[in-house]
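Before we start, here is the structure in question, set down as C-alpha cells.
Heads up, one of the protein chains got dropped from this complex, but the rest are sitting where they should.
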Amino acid sequence: MNNEFTEREARVRESFSRQGFMRYLGARITAFAPGECEIQVSYRDEMTQQHGYFHAGVAAAIADSACGYAAYGLMPATSSVLTVEYKINLVAPAAGDILIARARVVRSGKTLKICAADVFAVKDGKETLCATTLSTIMAMQDRSDMAAKS
Amino acid sequence: MNNEFTEREARVRESFSRQGFMRYLGARITAFAPGECEIQVSYRDEMTQQHGYFHAGVAAAIADSACGYAAYGLMPATSSVLTVEYKINLVAPAAGDILIARARVVRSGKTLKICAADVFAVKDGKETLCATTLSTIMAMQDRSDMAAKS
Amino acid sequence: MNNEFTEREARVRESFSRQGFMRYLGARITAFAPGECEIQVSYRDEMTQQHGYFHAGVAAAIADSACGYAAYGLMPATSSVLTVEYKINLVAPAAGDILIARARVVRSGKTLKICAADVFAVKDGKETLCATTLSTIMAMQDRSDMAAKS
Partner (left out) sequence: MNNEFTEREARVRESFSRQGFMRYLGARITAFAPGECEIQVSYRDEMTQQHGYFHAGVAAAIADSACGYAAYGLMPATSSVLTVEYKINLVAPAAGDILIARARVVRSGKTLKICAADVFAVKDGKETLCATTLSTIMAMQDRSDMAAKS
C-alpha cells in the first residue's frame, strides 16, 4: 500500500465519518480501493419496510454512498464529490442479517464518474443479490470536500 | 370523503406504520389521496451527508415510500405493494429544515404503476426543488400487504 | 421574438439538421423555446417493433433529442451539448399515426441541465401518453457544437 493510496483512503474515511446519516444507519466502510468501495449495515427493526425486510431506502443509501466514495477515491484532494443521479432495481427481498453494497467505477471521466453497485443480503452466510444500481457522480473541482461543509 | 377513500387511506397509513425505517427517520404522511401521497421529514444531524445537507438517501427513501403509497392507494385491498425500480436526479443541495416528497401516479396499469415524485427542501418557508424521481411500482395480486409481513 | 431567441432557435435547428439519424427517422422540430423543444415523427413500417407499434427506440430517440435541444437552447453559443444519461418508462403501446416528444428543462445548472420529456402517440387526433423520460444533459464549455463535429 503506497502513500497515495493511504491518502485517498484516509480522505474517503474522513468524509464518510462526516455523514451523520451513515452513522445513524450504523453503516461502515468494509473495503476500499481507488475506484471501489464496499459498505455494510446490520439488520435491526429500525431498518425495515412493512414486510420486515431491509427497506429499499437503506439499500439505496449505502449503494449511493459506496458509489460516491468509489468515485471520490479517483478524484484529486482539491475536489469534492456529488451524486448527480442514480437508478436502482430492487431484484429480490432484502432478507438477511447484513446488507452489503459493493460499488465500482465503470468509467472515469474528469468531471463525471459512472459507477455501478450491487447490493447483497447475507443470510446464514449466503449472499443474495437484492439490488443493482447505475449512477452518475460529479467531481466539483477546486472545492475540497471538507471546505464544502456548510 | 367517502367510505372507499377512508378504507384506502387507513390501509396506507397502517402499512406505513409498519415501516420501521420510516419511523426511525421520523417521517410522516402529511397528505394522501388515491394516486397521491406526501411524506415529510425534519432536519437533524442524523439526516446529513458530509456537507451538512440532507443526505440523498433520505430524499430517496421518502420519495420511494411516497410513490409506493400513492400507487398502493389505487390497488385493491387484496394486493401488496413492491418497488420494482426508481431513478432519482439530485438537482440542488437539500438545505433546509424540512424535506417534503410529493408523489403522484403517472400511469396506472393493473400490475404496474408508474409514479413520479418531487422532493423539496423548505428553508424560511420557501420550497426549493432538490430531487425528482421516476419509478415503477408493482401490485402483488392476491397477497394482502399485511399477510406479506414476514 | 427577440434577437437572442432567434439566434438560439437558429443554432438548435442547425445542430438538429446535422443529425443524420433524425433525418433518417423523418423527425422534425415542431416547437421550440429556450428550455423547451418538441419533436415529431410519422408512422411507417420502418418505425415498428414486432407488434406493429412505434418501436421504443424511436420514442427514446426523439425524446432524447428533444431534451438535448431544450437544454442546448439555454446554453451559450460557445458550448456544445451532450447527453450524459436518461431513463425512459414505456407506459402504453405507442399506437398511432404520429409520435410527439415534448421536452422541458426541469433544472438548469451551469454544467448540467436536468430535463424531462413526455412522448404521446396521436391516433384519430387524440393524444395518449406512451412514454416519459428523465435525463441529464451536459454543456461542454468552450467548444462550439459545430466545431465539435468530427
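For clarity, chains are labelled A, B and C in written order, and residue numbers in each chain start from 1.
Heads up, the rule we're going with is that a residue touches a chain if its C-beta (ideal position, glycine included) is under 8 Å from a C-beta of that chain, and two chains touch if they have at least 3 such contacts.
Owing to the predicted nature of the structure, the values given are computational and were not obtained by experimental measurement.
Novice: Looking at the whole complex, which of C:47, C:103 or C:116 touches the chain that is not displayed?
Specialist: Of all options in C:47, C:103 or C:116, contact with the hidden chain holds for C:47.
Novice: Which residue from A:91, A:122 or A:146 sits in contact with the chain not drawn here?
Specialist: A:91
Novice: For the chain not shown, which residue from C:38, C:64 or C:118 touches it across the whole complex?
Specialist: C:64
Novice: Extract the touching residues of chain B with respect to the undisplayed chain.
Specialist: 84-85, 87, 111-112, 114, 136, 138
Novice: Can you name the residues of chain A that touch the chain not displayed here?
Specialist: Touch with the absent chain occurs at residues 87, 89, 91-92, 106-107, 109, 114, 116, 129, 132-134, 136.
Novice: Since one chain has been left out of the picture, which residues of chain C touch it in the full complex?
Specialist: Those residues of chain C that touch the unshown chain are 15-16, 18-24, 44-53, 55-58, 60-62, 64-65, 80, 82-90, 95, 145, 148-150.
Going forward, only the chains that are shown with their structure count from here on.
Novice: To the nearest 5 degrees, please report the angle of the rotation taking chain B's Cα atoms onto chain C.
Specialist: When the C-alpha atoms are superposed, chain B turns by 180 degrees onto chain C.
Novice: How many angstrom lie between the CA centroids of chain A and chain C, rounded to a whole number?
Specialist: Distance between chain centres: 33 Å.
Novice: Distance between chain B and chain C based on Cα centroids, please, to the nearest Å.
Specialist: The computed centroid separation for chain B versus chain C comes out at 30 Å.
Novice: Quick one: which residues in chain C touch 2 or more of the other chains?
Specialist: 87, 114, 136
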